[in-house]
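One structure, as structure tokens, below. Some questions next.
The complex appears here without one of its protein chains, the remainder shown in place.
And then chain A:
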């Protein structure tokens, strides 16, 4: 909404500002166009925007029916994910919110499972039509989408042990998924069981996700002293704030050397700024990061090198610490271009590669097609358009990301601790519900 956003440049800050004042559907469209125009780009900014938006969506939909909420979130989530499929964090946050709703719904159902049997004929929901104008509005607004998405919900309860699904009793399969549709509205009408406000619980859960997003770097940094030792030589790449915080935490206690590859052409300015401590003109990361001291202020030797020197210096490096754009379920990752070269060079020299990443970047998506994950950026960063002759004659490409296979990574450090790449599937299954993997 240009009217309300005023002088702000479009981005996370302006989005969050207008989220409170705008109706939710405008905000959804707003975020979609921000994502499409890449005016929100950092993983964390995308995640934060998505989480805030979904919180708005949930609080705007005045229903306590889990299935309605799931449908609504799925609907919004699909549109967001379609807007920018390569920002996988958007999908991650959507899936986690869906998981929250499902968890709450199941807790709820266990409570009123027996009671709801009696009134299980679904009665016409007169009250909802009145107290839920936004839902009706949105139904009209994108009627075609909703019509298409109104397929029966996937089985809500996964069998507790998947290997037994073959032999399990047919009743255990059939009874549970069927009941919630009829059970929860009737349960609500009966008005039993205080404190079964699913929506409030879900809103709390989303707030926790938002908290997690703000704290994640500090939580990761808490592991820094376990991994960085005195007099080590650390190589890193790009201006990732997660990595910077990690190094800063260690720098408070230990002296080591950092070799910083500059990540030309997409991130070198930000990297230079991080190294020198000159304030990055970063409008998106509106938090305290910009006031952070650079590593050199803490007496750390920082050596800035061009990307091409990575291999030459790798033999002297003790450890490579990398940030990432997103992490995939097979343990591979998508990170800024140049990461794979570094990981490969580290492999050749048997240097350990450590990746620091918040759990929110961990995507349950299995990378079938690596090429589709790579985004291409502004070619003029490689050769500026002023070199018209050259641009005419050659094809300039500027890939923004690299896919790094799992075998090049030795350790992931997330806010939950350190994990081997082969263990990531476990964290995926802890954080996402199986039925949400394809939203």
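FYI, contacts are C-beta pairs under 8 Å (C-beta built on N, C-alpha and C of every residue); 3 or more make two chains touch, one makes a residue touch a chain; residues count from 1.
Going forward, contacts and distances are computed from a predicted model.
Missing chain, UniProt name from the options "Exosome non-catalytic core subunit rrp46", "NADH:ubiquinone reductase (H(+)-translocating)", "Ribosomal RNA-processing protein 43" or "Nagb/rpia/CoA transferase-like protein": "Nagb/rpia/CoA transferase-like protein". Only one of the listed residues, A:26, A:39 or A:330, touches the absent chain: A:330. Interface residues of chain A with the unshown chain, by the touch rule above, are 161-172, 329-331, 366, 368-369, 422-426, 434, 437.
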